[in-house]
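Got a structure for you, written out below as structure tokens; questions coming shortly.
For this view, one protein chain was removed and the others were kept in their places.
We call the chains A and B, going by the order they appear; numbering starts again at 1 in every chain.
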Amino acid sequence: MSDLTEIRWHARAGQGAVTAAKLVAETALYEDRFMQAMPEYGPERTGAPLKAFTRISDEPIEVCNNIEHPGIVVVLDETLLSSTDVLEGIEPDGAVIVNSTETPEAMRKILKAPKGVTVATVDASGIALDTIKRDIPNTPIVGALVKVRPIVGRDSVDGQLLKTFGKKFAQEMIDANLESVTRAYEEVLIDG
Amino acid sequence: MAKAKWDVSNFDNWKTADFPIGMVGLEAGNSRDYITGGWRSERPVWNKEKCQHCMMCWVICPDAAIQVKNEKMVGIDFNHCKGCGICIGECRFGALKMVPEHSEEV
Partner (left out) sequence: MATQTTVSETGNAFVATAYRQVAPEALFAYPITPQTTIVEEFARYVANGKVKTEFVTVESEHSAMSACIGSAAAGARTMTATSSQGLALMWEELPIAAGLRLPIVMANANRAIGAPINIHCDHSDVMGARDSGWIIMFAENAQEAYDHTIMAIRIAEENSLPVMPALDGFITTHSISRGETMDDKTVTKFVGVRKPQHSMLDSKNPIMVGGFSTLGNTYMNIKKALREAIDASLPSIKNIGDEWGKLTGRSFDHVEGYGMEDAEEAILVLGSAAGNVRAVTRKLRAEGRKVGMVKLRTYRPFPAAELADMLKGCKAIAVLDRSDSYGAPAGPLALDTMAALYKAGVDVALRPYIFGLGGADVKLVHIERVYNDLADLSDGGLNPGLTYLGI
């Protein structure tokens, strides 16, 4: 299972981290690959820090423990940085993507990220407010994620979004979500 | 055709496989076959003349031993009457009294 990709999501309950973890996992299934998505299960209190996990592989996934050494870390809320060590256990050549207006260079200093780790920032909240009109950074940040690490195809994200939202949402809302992914994909800043 | 009666007379000697699955009783109401009349030390005596057929004894008898036909009391089922005497306490007309089991009185 050398091709196993492990992602850890940091967010506050209510920001849609689990939905994002699911979106990435389901996009992998859309590509006929194997996937797993799970929240770190605890009491659900809006605003409480939480973690979620995604695994993607070309082979069936048999492990089911928490991810200790993520290749990718996604932070949906930068206010978590003061209380949580988001880089804990990250692979030496891993990547971290933070929802922030900081430059990736400034973020590297804030995170004290080691040299080998790629640091990326994207104003996912700003993009969400512009497009979806609500501060739900979870969909746009997936656009940034696939730019930083092409773990699933850029087009597959759109395909899966259409599949998920297509049944339940108005065209306007679907377009806004697709637009948010495109913008985050284009606007994400990467250092390393 | 009437169903053959379920014979449980020898159940103490049944083998494991002889019992219906889950110990289902294949005939409801078979407690009638269990004669408990021998448990009595006293028995009720019914005075036909005094009886007003109010049916209170029938209501309260725990062993359904009051025999009724056409809305009238007709007697006592001594196969199942255990001689508890509840009917005596309930009868408002003095139509029932308890006597020792081996008394001559009928």
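Operating definition for what follows: a residue touches a chain if its C-beta (ideal position, glycine included) is under 8 Å from a C-beta of that chain, and two chains touch if they have at least 3 such contacts.
Worth saying up front: this structure is predicted, and the values here are computed from it rather than measured.
Although one chain is hidden here, its contacts on chain A can still be listed: residues 1, 22, 25-26, 29, 32, 34-39, 41, 60-66, 68. Seen from chain B, the chain kept out of the figure touches residues 11-12, 14-17, 19-30.
FYI, only the chains that are shown with their structure count from here on.
Mean C-alpha positions place chain A and chain B at a centre distance of 78 Å.
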